[in-house]
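The structure is given below, and queries will be raised subsequently.
In this view, the complex is presented without one of its protein chains, the others remaining in place.
To keep things simple, chains are lettered A and B as they appear, and every chain counts its residues starting from 1.
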Amino acid sequence: MKFFTTVHDVASPQQLLQEAIELKKDPFGFSELGKNKVLGLLFMNPSLRTRLSMQKAAMNLGMQVIVMNINQDSWTLEFNDGAVMNSTRQEHVKDAAAVMGLYCDIIGVRCFPSLTNREEDYSEKILLQFMKYCKKPFISLESATLHPLQSLADAITIKEFQKQKIPKVVLTWAPHIKPLPQAVANSFAEWMRFSEVDLVITHPEGYELQEDFTKGATICYHQTEALLDADFVYVKNWSSYNEYGLMPKVEEDWLLSEQKMKLTNNAHLMHCLPVRRNVEVPDELLDGPNSLILQQAENRIYSAQVVLKKMLETNYNKLQNVVEKNVLMEE
Amino acid sequence: MKFFTTVHDVASPQQLLQEAIELKKDPFGFSELGKNKVLGLLFMNPSLRTRLSMQKAAMNLGMQVIVMNINQDSWTLEFNDGAVMNSTRQEHVKDAAAVMGLYCDIIGVRCFPSLTNREEDYSEKILLQFMKYCKKPFISLESATLHPLQSLADAITIKEFQKQKIPKVVLTWAPHIKPLPQAVANSFAEWMRFSEVDLVITHPEGYELQEDFTKGATICYHQTEALLDADFVYVKNWSSYNEYGLMPKVEEDWLLSEQKMKLTNNAHLMHCLPVRRNVEVPDELLDGPNSLILQQAENRIYSAQVVLKKMLETNYNKLQNVVEKNVLMEE
Partner (left out) sequence: MKFFTTVHDVASPQQLLQEAIELKKDPFGFSELGKNKVLGLLFMNPSLRTRLSMQKAAMNLGMQVIVMNINQDSWTLEFNDGAVMNSTRQEHVKDAAAVMGLYCDIIGVRCFPSLTNREEDYSEKILLQFMKYCKKPFISLESATLHPLQSLADAITIKEFQKQKIPKVVLTWAPHIKPLPQAVANSFAEWMRFSEVDLVITHPEGYELQEDFTKGATICYHQTEALLDADFVYVKNWSSYNEYGLMPKVEEDWLLSEQKMKLTNNAHLMHCLPVRRNVEVPDELLDGPNSLILQQAENRIYSAQVVLKKMLETNYNKLQNVVEKNVLMEE
């Protein structure tokens, strides 16, 4: 595996899932694989789970990790090709990414969207520039439009807890006090398409996600209707894609409740965290017996680790080939 | 050992002290103990000694370390149970601590007091929330009211330099330009109660510490009287506990001097650092032959390391028991 930025970078999502579940049983089983390999993590935005789970995953594989906060530890970056850099931006991504690529064996970058320029955000310009110039295996630690490590962890969690052959999974919009990216929702939708689930996405009018990500899912504007017989309820806020980055007024009550959860098939509750308690989801659901929020967070280790493992094996195998070839040539 | 937040968490402070001194002779003797174990350090406030000595101690034991600055690397935290999180705080400690607990084997947290709300500070609400929710062996890296790693290092230093069977140890208040926590003074007082020393605490009126911490010590309002025949003089500023967080006016001269030190039994000078030179203590004492400030700082490694070692051994032994039990069952 060379890139991990979307489900489409994965040859077989189902096989990757299975491999992650195997890895979870024996996390230190491949601790030689990362010997002398450096993972470089670049954060342009805050992070707790991603920061810690990536480090933990890399350590499990025997890798070294370098963490850098852009704009705080380092220089501010320019992303426009051909820019005359006579303003506040001190280094071009072209140079910064290329240099990181020289020092690290695998690179991960977190870069949130602006939420002001849809075209630019959805072009994934920043992520693609890093990928292009670093010339190393590359992992998205959440980009403008997608959060694949989270979605893989979510898919693992559903796999672990599903009782039905084809569970009904409901992704429901939730209230929030400020505009959030669509990345988690987009990403979850595209990963679910590669799982054997029945996905329903429910949200108020005006909060439609981009169809590239949601195709194949049922869209429903009535939360209670959507929740009916659900096996998993994934709660997440996002801002509008159409009125980009805005929060069109919502009249109905979209806050989930114990009452509403009674409509489901005793559904598991999911959220990617951080969660605004009692704004997005009430305490009683987050702390209740059906909550999987910590299981999802724990699976972030194995979603990260399986991706790193696949990338290391790609190099490793190449090395093995070279070694074997040399042995053959010597014979 | 499961927790290290106060002297009361330690079964035998004297034995811990002895073990730290042994460890100092062979710091790399247990470098297999921390294999595949991750120490997570969370700083809500600045740190030099604690940050570096914990990392050094963990590395000596073969552990991996993840350091995170809250509010800078990560999200801002909410500490109130049941809070409706519709303001600036993005993640509840309940979730952040629980997630850290999933990724790390031992967790350390630094959280200074507000110095504005005594009841809240002295309830150690923030520390206790982390401890409660992370569900892992937990180390205070200085809390609102105590700094046990510092006190253990101080006790080691006194042990190493004492010539008398029961030395006279004087903790003296010193001037400062801004209000500081009582944590170092509280903590030193409670640890000295478990050492064989004669502890005298001297400070201006209005600077009384909470009696839970100082009980057993002699309180003296006259610095020169207190210094008489002292073997160790520990200098530290703290703000008022009674007029909480304030600095009641002090008329007398509380700045230590070579002249005043002549009253002592050629006493060793101690300070936990950072020190405001020539405000809290004059250069000539800090840099003089009787100063132990660097010895105290060096012993921070071994106070941290012995605590980590005890925590790792608890897990280790449990593992050993399981292994032995399995062996027995197989026979």
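The rule is short, and it goes like this: contacts are C-beta pairs under 8 Å (C-beta built on N, C-alpha and C of every residue); 3 or more make two chains touch, one makes a residue touch a chain.
Small disclaimer: the values here were computed from a predicted structure and weren't measured.
Contact with the chain not shown here comes from a single listed residue; of B:V84, B:I166, B:L246 or B:L294, that residue is B:L294. Of B:K24, B:K260 or B:R276, it is B:R276 that touches the chain left out of the display. In the complete assembly, the contact with the undisplayed chain comes from B:R51, out of B:R51, B:R89 or B:H268.
Taking the whole complex into account, chain B touches the unshown chain at residues 28, 31, 43, 46-49, 51-53, 55-56, 59-60, 69, 72, 177, 273-279, 283, 286-287, 293-294, 297-298, 301. Residues touching the missing chain, restricted to chain A, are 36, 38, 40, 64, 66, 68, 72-75, 78, 82-87, 90-92, 94-96, 98-100, 102-104 (touch as defined at the top).
Convention: only the chains that are shown with their structure count from here on.
Averaging C-alpha coordinates per chain places the centre of chain A 39 Å away from that of chain B.
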